[in-house]
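With one protein chain withheld, the remaining protein chains of the complex are depicted in position.
Labels A and B are assigned to the chains in the order they are written; within every chain, residues are numbered from 1.
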Amino acid sequence: MKRISSPEGLETERKRILSARDPNKPCITVCTGTGCHAAGCYPVAEAFREVLKKNGIAGRIDLRNTGCHGFCEKGPLVVVHPQKILYQRVKPEDAEEVVSKTIQKGKTIERLLYEHPASGERIAREDEVPFYKRQRRTIFGDNGNIDPASIEDYLAIGGYKALATALLSMKPVDIIEQVKESGLRGRGGGGFPAGQKWESCRNAAGDKRYVICNADEGDPGAYMDRSLLEGNPHSVLEGMIIGAYAIGASEGYVYVRNEYPLAVKNLRIALDQATEWGFLGGDILGSGFDFSVKINRGGGAFVCGESTAMMASIEGYSGEPRPKHIHTVESGLYDKPTNLNNVETWANVPHIINQGTEWYRRIGTDGSKGTKIFSLVGKVNNTGLVEVPMGITLREIIYDIGGGIIGGKRFKAVQTGGPSGGCVPESLLDLPVDFDRLTEVGSMMGSGGMIVMDENTCMVDVAKYFMNFLKEESCGKCTSCREGTKRMYEVLNRITEGLGQDGDIELLEDLAFVTAEASLCALGGTAPNPVLSTIRYFRDEYEAHIRDKRCPAGVCKALITYRIAPDRCTICGRCQKACPSQAIEGKVKSKKPFKILPEKCIRCGMCYEACKFDAIEVV
Amino acid sequence: MIRFTIDGQEVQAEKGQTILPVALDAGFEIPHLCYNESVKPYGACRLCLVEVRKAGRTRMTTSCTYPVTEGIEVSTQTEGVLRARRLIIELVLAMCPGDDAIREMASELGVEDVRFEKEDKDCILCGLCARVCDEIVGANAIHFARKGSHREMIPPFEKEATTCIACGACVTVCPVDVIGMREDGEERTITRWKRTLKMKQCKVCGNYFAPWFQLEKFRQTANLPKGSFDVCPSCR
Partner (left out) sequence: MDMGRVESILKRYDYQHSSLIAMLQDIQAEMKYLPEDALEHMAEKLEIPLTRVFRVATFYGAFSLTPKGRHQIQVCLGTACHVRGAGRIVDTLERQLKIKPGETTRNLRFSLDTVNCLGACAAGPIVVVNGEYSGEMSPLKMEKLLKQYQKTKKES
């Protein structure tokens, strides 16, 4: 029975675990985050297991499946310890060589090392790779060092020390003071001061309190919370237990999005282990504090990320938000005082307790302390999850860490904050990333999605994409939101079909006003942001669509034509073969270049993809 | 007693009331569609928006759901409120251009045309029918289904509403009168919910006065003996 019943017992156990581990023992860590999963990491892990077994060295070399390392573009990722050599795009057939060459002979395998795109230099150490070098991986860094299904791994890196300190050396009000002083703001999108929320909840009248972890992560393109829950679930739990103690809550819920089965699985394992070891349940670490956590799976509704809708969902209802003049910290889940925070917010708490507010406040800007994890995706070279101090500029994130735009194309905009956010143009690339600065320019931090767009992204199409999303995800209760998002989509769709009219921009602004002002919750309240920000910074694109019936980026099907450049056509016929609507005329090996018939062309782009000679252009 | 102002005028209200009924009683005209004093406020139509100033902060909110609070300043005719109202009624009119009640309300607010593609819906999704059916009648026969632009008010599986007792409460409360009830001899039909029930005849006067199904439900709920509803209310 492993149950630990005191802080002393915890440290004894930690010493025992560490003494059985040799930091110099060779260890192969294989990233098994979802991105690497899609890239095929499990066959790689299997291959390593086979190699170690075959050579009878499984006892001398550790093999560990870890959570997401963040550098998703280069997966499957493997890091060889203790040298911390990073290998990227590893294939199962590489396993043999990694073991024999790197581990046994101490030599690196050039072709698997990260290659600097400009200098061609091969970089071996993980922390020297530019992608990682500029980051500050306080919260996310441990993902690469632990097996999420092993609580012992978590203890080995100092896990649950903050919990012991909080429960046995601090009073609840002191914990709240510390969190307030740290300046921690909610990482889910609202950016509300966490300590203040905790205090209001603690002070609310009532006999029972709840804490909730919002893991609904509905913003398309954002997957930080998922990777944190999959890769280091105990860090989130530890934060929740500390928070529950400070607030006086006896029960907690983790509401996980339906589309995250691995996160649910790893969280369940962590909950079971934490309970077994005494970090959850009754009389935690001998403090007299009882606390238990349940997992609640979402049913597939973006609106359930909104706190009152989430609580309705946990109660077993459809996710319709409730009136906001009733504060959930006073009357939330089952009408009891409830404190809801995002996954990343909870994960910050143990660090604040362990290292103190002075340390925490040194990171970030005046208004936004600490670090933030972003999902850097879209038309950027190094897509993945990055953790940076608040205050770093967009330029540094996109170019120094992200490696710039794919294919050397021109940067156009970066979309932050998901469907509630906006697009930030090139002129603002030196904007320091922080809650208030992003809001000032018409976007918002949101949960941390950062979608990079290039010259071939149509901003009107982007606005239309978000409106399509929102009109489907609106709960539908408020006329202003349900009809507002629907009609904004309708106008944007018309514009992209070449049916835009003078006055459409003003019409969109009218709809934006009523949707934002008249709706009950933040879904409607922020729905117009993608439209308004693209009108603000890319009005010329709207006008090109409306007045000239032209899509400058070459995206909107109704406004573009595919054309075969006769001088580049090799008369191979690939395009004709790929065309689903018999819109290309020509004969293979004849003297005449192929030709696209515009009246039959459905602008599907298959010919463009099929042509190996760059002979097809979009006009 | 809670004292506050509406458009500069002092009003008094009881704790627990919301702004809208107090304002209407005091003679202020605030358009509304989904509010009915017999059921809990819902806040779906958004027409009853007002601006509320409290502790130095002003926000736009639905007056039907906002609880009266000491010292708040309510404004019902600000530029923002009027603009929002007009846009909302335009959106409802675009949804249901055939509803006379909506056309009338729109006209009163100065909205004659819509700038969007007209749909041909008739239900304005105010939810009053379901709210009355749940809160007062207790039959729970219909409710909202789906979400977003696909939200509708339907019986389960869009089939006949099998727990409907054909009392007609929903028909009465519907602001746009799109539910419909008709009686053909011994049958009563609630048109929209495809519910047809056979009516019971009074043992004394011979008139059909209520559906069998409904009377049975009442008798069972109130634990009354058989034969309790053999005679109609007029003859009793």
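Heads up, the rule we're going with is that a contact is a pair of C-beta atoms (placed from the backbone, for glycine too) under 8 Å apart; a residue touches a chain by one contact, two chains touch by 3 or more.
Here the structure is a predicted model, which is why all the values come from computation and not from measurement.
One of B:R146, B:R182 or B:K203 touches the chain omitted from the figure, and that residue is B:R146.
Across A:A95, A:A222 or A:L271, the single residue that touches the chain missing here is A:A222. Interface note: of A:G282, A:G299 or A:P566, the residue touching the hidden chain in the full complex is A:G299.
Only one residue in the set A:S318, A:S420, A:S519 or A:Q576 touches the chain that does not appear here, and it is A:S318. Within chain B, the residues in touch with the undisplayed chain are 130, 134, 140-147, 155-157, 162-163. Across the interface with the omitted chain, chain A contributes residues 34-35, 37-39, 72-73, 75, 218-223, 226-227, 258-260, 296-302, 313-319, 375, 377-379, 383-384, 415, 418, 449, 451, 453, 457, 462, 465-466, 469, 475, 578, 580, 604-606, 609-610.
Definition applied: only the chains that are shown with their structure count from here on.
Chain centres here are Cα averages; for chain A and chain B they lie 42 Å apart.
Chain B makes touch with chain A in their complex at residues 42-47, 49, 60-62, 65-67, 80, 83-84, 87-88, 91-92, 94-95, 115-117, 124-125, 144, 146-151. Every residue of chain A that touches chain B in the complex is listed here, in rising order: 301, 303, 318, 323, 325, 471-480, 482-487, 490-491, 507, 510-511, 513-514, 517-520.
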